[in-house]
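Below is one structure, written out as structure tokens, with a few remarks after it.
Apart from one protein chain that is not included, each protein chain of the complex appears where it belongs.
The letters A and B name the chains in turn, as written, and every chain counts its residues from 1.
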Amino acid sequence: MSTPVVEVTDLHVSFPGVHAVRGVSLAVHPGECVAVVGESGSGKSVTARTLLGLTGEEATVTAGRLAIEGVDASGFPERQWRSIRGRKIGYVLQDALVSLDSLRPVGKEIAETLKLHRAAPRHEIPGRVIDLLTEVGVPEPEVRAKQYPHELSGGLRQRALIASAIACGPRLLIADEPTTALDVTVQAQILRLLAERKRAGQALLLISHDLAVVAELADRILVMKDGVVVEDGTAAQVLGAPGHPYTKSLLDAIPGPGSRNTVAGDVVIRAEGLVKTFKGRTAVDGVSFELRAGQTLGVVGESGSGKTTTARLVLGLLQPDRGTVEVDRRQTQVVYQDPLSSFDPRFSVRRILDEALEVGGTPRRERVKRSVELLEQVGLDDSVLDRRPLKLSGGQRQRVAIARALAPRPRVIVCDEPVSALDVSIQAQVLDLLTGLQAELGVAYLFISHHLGVVHHVSDHVLVLKDGRAVESGDAHQIFTAPADPYTQELLAAVPGGHYDQADPSRRALPGREQHHRLVRPQVG
Amino acid sequence: MIRRILTRLGTSVLVLWGAVTVSFTALHLTPGNVVDVLIGSSIVTPEVRAQIIADYGLDEPLFVQYATYLGRVLRGDLGQSYQLHEPVASAIGAQLGPSLQLAGASLLVAVVVSTTLAILTARRRPWIRGLSSNLELIGVSIPTFWTAILLLTIFSFQLGWFPAVGADGLAALVLPVIAVALPITTMLTQMMREGLELTLEQPFVLTARTRGMSDLGVRLRHALRHVLVPTVTLIGWLVGLTVGAMVAVEQIFSRQGIGQLTLTAVGGKDLPVVMGVVLLTAVLYVVVNIVVDVLYLLIDPRLRGAT
Partner (left out) sequence: MAFLALVTLAALAPGLLTGGTPDAADALAALQGPSADHLLGTDANGRDVFTRIVYGAAPSLLAGLGATALAVVVGTALGLLAALGGRVVDEIVMRLVEIVLSLPTLLLALLVITVTGPGTVNVIFAIALYTAPSYARLVRAQTMVIRNAGFVEAAVSLGLGRGRIVTRHVLPNAFEPLVVLATIEVGTALVAAASLSYLGLGPQPPAPEWGAMLSAGRDYFSVAWWIAVFPGVAITLTVLSITVVGRRLQRRIA
């Protein structure tokens, strides 16, 4: 086999107090795509940064072997690392809005790589920048080069970021969560772009929390947990016949169609012809729906589709310009995407729950007992009572938020992206908690998410929004298996993993799809 | 963009008008007959008294007096200092040069020193940052007039390195500039270092490093610009503080300047001069704010589209 572009064996990286990477070995050969998958804190990004000598001053790095194009790099001084970065290895981070310098035009950012490595004579650089933008599929490159990141769409920004990483034609491109902040249709485009690079012979190292995203591209997949590689094999092996229980749990954690057998009660929310305009922009345009007791209505759409505005109309935080919402607001509670900002920073869990119980009319002396019951209901114990939310983990915070919502015994809970900020396995636990509570208490959910898999998992009925309009609504199973509207079809086709891609059977089938048919993109937003 | 400029102009006019009104109110709030207040502690002939009454329209109703005063200020007539026996405008004009020199030099030194310090100390080893932030704490806490006295005693009286008096030449400027610049420098350094540390955590900094840029390069080419907006804001605010600090410093170093002029005027109850200085600083504030606004637009393209 040819010399690997990068090769590292028995890599250990530790920071003061944390042993972040323990004995990782990996190699990427020319034209190959290797993916490293893991949840936050698994050490996947640290591993990738080690390959560029960018672990920071506080890190201690040891490796059996660390070689770049066959040359031992373990003793490289900073100067030599700088000649590697950008020239031999390109690096793409997530969310170009913050990964590109917001105060400079994107063309300058791309030119910077060329200038740093003197890859082209000065007068040729503007031309090269245009060529690079064209190469990554940016239309009107001359105009775009002069624009600032905030003036470009998410997809174009991400392409520009990729262009700056491949400007000097590096042998290896490392992409660290390259699609994480993107809408599902844009994500599909960027994945296609990376696939093109790979076909053109570019070696790729993909870092992701998302098995589904890497499934389409990777030849080899490494699964990391707590700094250790727990699974290492070809994509087919890892996805089709995972050897390690953690890989299995990751695959199982990916939400897909759930088994719903809820019984519909009376109508608890009826919205008709809702219209809401902000400064001339119509955020919600004639949306109608109905939610029945004990059931879940999933509202799905990309950013700017009007999902959150709809939720706020239901909650009475906004007044509709036209249309009506019939809902008993005393019986309605809410769970937000970012639970932390929804808690008063000075309040402990005890006070948070106490306040919610007070609103629900629970007598003062019963509140502590009820608080403990609520915590048990959401899978926490009374040890968190006197802690502030800031000191809790993301999953625990969301559980406290759910407990708070349950405290006044509501009939409806509006869930606004309740799992988008959580790791995949935590996401699955919180979703299970929500469905379990529904079965136990008969509470209805208005469930808002951009994530098709999550919505499919929890919903009885689905409402698909695009630019403030409802493009399709109806039975969840019906919509996910036989979408009628072209936009819904496009959305489903864009979901990586290919589960919903019935329109195009020629696309590469995901190995092991039969066993793990629930492979739908979860996303950390 | 245009709306922004109009708003700023409107506010500027309002601020100037406010300053005139504050002066006028001060004049009338001062206990005693307005003519006596205007004259202060100097002695004038009855003819001059009559002239003052006519100039300020003091025999007219208060509203007319206000209008008269406003009109005079609009024409650039700041009145007469009866103690200095010259118009306020020319008295101020004569002292403006040395003060601008001191203020300009101090701000320049402060900006250069604090930028260098911030770039060198941001996200460095804990002891460097600790040392630097402790020094900053002390720098902010020392009263300027005390710094000035210490500098004067040590370097002029004891060591004889720098002249103790006067405003001539570069050597005479060194100690006053240090005294005025010290608190400004420490405040700026502190803010810029904190700003840089936040910026250096941003993903785009990592991106620049992955292109092969050096740590110092990233600080200079990328990060620095991101802390400029708050820095410019702070500098704009510090201009007022500088003017205040200069009053004491000019007195201690016996330098000519607006500070000395004001102090003498306050001591001698020479209200026309004090009012003139108040108006001058209001103009300064307006000018500084317009400059700050223009700088914002130059620094941050995201502000250009906004209203």
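Keep in mind that, in the parts below, contacts are C-beta pairs under 8 Å (C-beta built on N, C-alpha and C of every residue); 3 or more make two chains touch, one makes a residue touch a chain.
All figures in this text were calculated on a predicted structure; none of them were measured in a lab.
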*Could you tell me which of B:Thr144, B:Thr185, B:Thr199 or B:Thr231 touches the chain that is not displayed?*
B:Thr144
*Among A:His29, A:Arg157 or A:Arg404, choose the residue that contacts the chain missing from this document, as touch is defined above.*
A:Arg404
*Based on the whole complex, identify which of A:Leu103, A:Ala188 or A:Leu315 touches the chain you can't see.*
A:Leu315
*Residues on chain B that touch the omitted chain in the whole complex?*
11, 14-15, 18-19, 22-23, 26, 29-30, 137-138, 140-146, 149-150, 152-153, 157-158, 239-245, 247-248, 251-252, 262-263, 265-267, 269, 271, 274-275, 277-278, 281-282, 285-286
*On chain A, what residues meet the omitted chain?*
315, 317, 329-330, 332-334, 336, 338, 341-346, 355-356, 359, 404, 408
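Criterion: only the chains that are shown with their structure count from here on.
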_Chain centre separation (chain A, chain B; CA means) in Å_ = 50
*Provide the residue numbers of chain A that touch chain B in the complex, in ascending order.*
52, 54, 78, 82-87, 89-91, 93-95, 98-104, 112-113, 116-117, 148, 150, 161, 164-165
*List of chain B residues in touch with chain A within their complex*: 202-204, 206-214, 222, 225-226, 299-302
